[in-house]
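The other protein chains are all here in position, but one chain of the complex has been omitted.
Per-chain numbering from 1; labels A, B, C, D and E assigned in written order.
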């Protein structure tokens, strides 16, 4: 959680909503993918209930809704490789950093503040 | 807060949202008014942030949005006269029961449970 | 038993519509009667005949229509909540000087009184909210 | 300074549109330039040409139009978020085999890339969410 | 018996407090949608006061990859079980 790990970049997308319950997470990931496709250096921060996006073994919804797990696998193709996970949320939900669908760096509040400061644009979803 | 004060009725409308921030409160009050106009015995429970509906001195919004204070004055015309206010929310926001736009009976959780049990239909907004 | 559903969430934005449709299918499969789905608050957006979701996602408006066609469930939309949100049938469109409409049968614009009636008529009214 | 707004809340359901319009008016009055309002998530519902609010309430769609007419602010609507929610212009309506449309100029359907461009172009991008 | 239905995560929303305080001694609570996050072993302490009367919807746990993380004190029901709960209840109250 050292502050030196807080990357610079063009856009930080903060994902605060769990999958399936709303479209926030999916629409936030879409914004990140498009920004990356437009050549922006994009970092993702999974915060609060948003860390539920990183739970392995997600499935489509009962009516066939796609969910977001498949989208996460596409991020690397778009050169999005900076993933951060809110350490306090990981703690709260008792999730181990090595048990996430994406390798994500746990970050504390001070590091989150630095991430926000070091990206030109910050979008929350 | 005695349990004997929990009225019977056809419909209990639980209002949990503050004025102006969303349309929940207004649309909940509309449902209560229409039910009363259809001859239902309606009770209102202001709970959580919903007790903000009872703050005196509310105004229209910055763009002229009407808010809900004027609607509260219409309730008596529709014979809606059972008003309850979540005592824990009053405490939390330091609101005195005699400083509310509508005379509302403060109720604790047990009384709220009885209100829910004693009304045939319960709608939350 | 006779059921009614009150749907208050917009489709594609919250899970409310999905949950309500899933619940509707299950209660019908168990032999109950689903009298009516009443759409209020952002739930009125479920009635838009113009919705064009991606083909690999569930088409919620069609799913509601199917509930009406297969089971006779009424699909009632609160008119006050709908008009301000741009959901109009042909009659309301004309009345407001608009060209074009966004609601068509089996969805019907009705007043909140229908929700009150529904509540009195059914054994269970279940709310799905965003 | 050059500003952009990102609006994510449905009109009449949350205060987001009201707050954004109020902020837009104030920043223009202070001599800033409002380049564009980008509508995403439920914000796309702000673009519905069929909205018919009661006459004693603010007409938000007209207020957005006024911002375009009076100040040249672009009104861009995310096409992916819009189509699934039933917001289509004439071209998309035809493309999806629908009759009628719910979006017309000055609102324009655009891709999320325009939001990225906007973020790069302006000095401040302010989000109003539900 | 009244069936209370909660669709909010205790990690984000405080509505669960009002829900619990409004529940009678026989009432049941069903967690659905984002509400199933409350059924996780790490969260279920928020619902201690209704232990034995706490349910969570299987489909919503499964789609989120959470079936294996659901606390064993929570009764997991599928959507048929959801219907059954509404049959057995006098009425339902939705909290959001």
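Assume a contact is a pair of C-beta atoms (placed from the backbone, for glycine too) under 8 Å apart; a residue touches a chain by one contact, two chains touch by 3 or more.
What you see is a predicted model; the values in this text were computed from it and never measured.
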Left-out chain, listing which of the shown chains it touches: A, B, D, E
Contacts of chain B with the absent chain, listed as residue ranges: 16, 18-22, 48-49, 52, 55-62, 65, 67, 69, 89, 92-94
Chain not shown, touching residues in chain A: 14, 16, 47-48, 86, 88, 108-109, 112-114, 116-117, 120-122, 124
Residues of chain D (touch criterion as defined above) contacting the omitted chain: 1, 3, 15-16, 19, 22-23, 25-27, 29-30, 32, 124-130
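Operating definition for what follows: only the chains that are shown with their structure count from here on.
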Chain-contact steps, minimal, separating chain E from chain D: 2
B-E or B-D, whichever has more C-beta pairs in contact: B-E
Furthest chain, CA centroid comparison against chain D: E
Chain whose average C-alpha position is farthest from chain B's own: A
Intercentroid distance (Cα basis), chain C paired with chain B, Å: 26
Whole-Å gap separating chain C and chain E, where each centre is the average of the chain's CA atoms: 25
Numbers and ranges of chain E residues touching at least 2 other chains: 7, 33-34, 59, 79, 91, 94, 96
Interface hub residues of chain C, defined as touching at least two other chains: 12-13, 15, 22, 41, 57, 125, 127, 129-130
Which pairs of chains touch, using the document's own definition: A-C, A-D, A-E, B-C, B-D, B-E, C-D, C-E
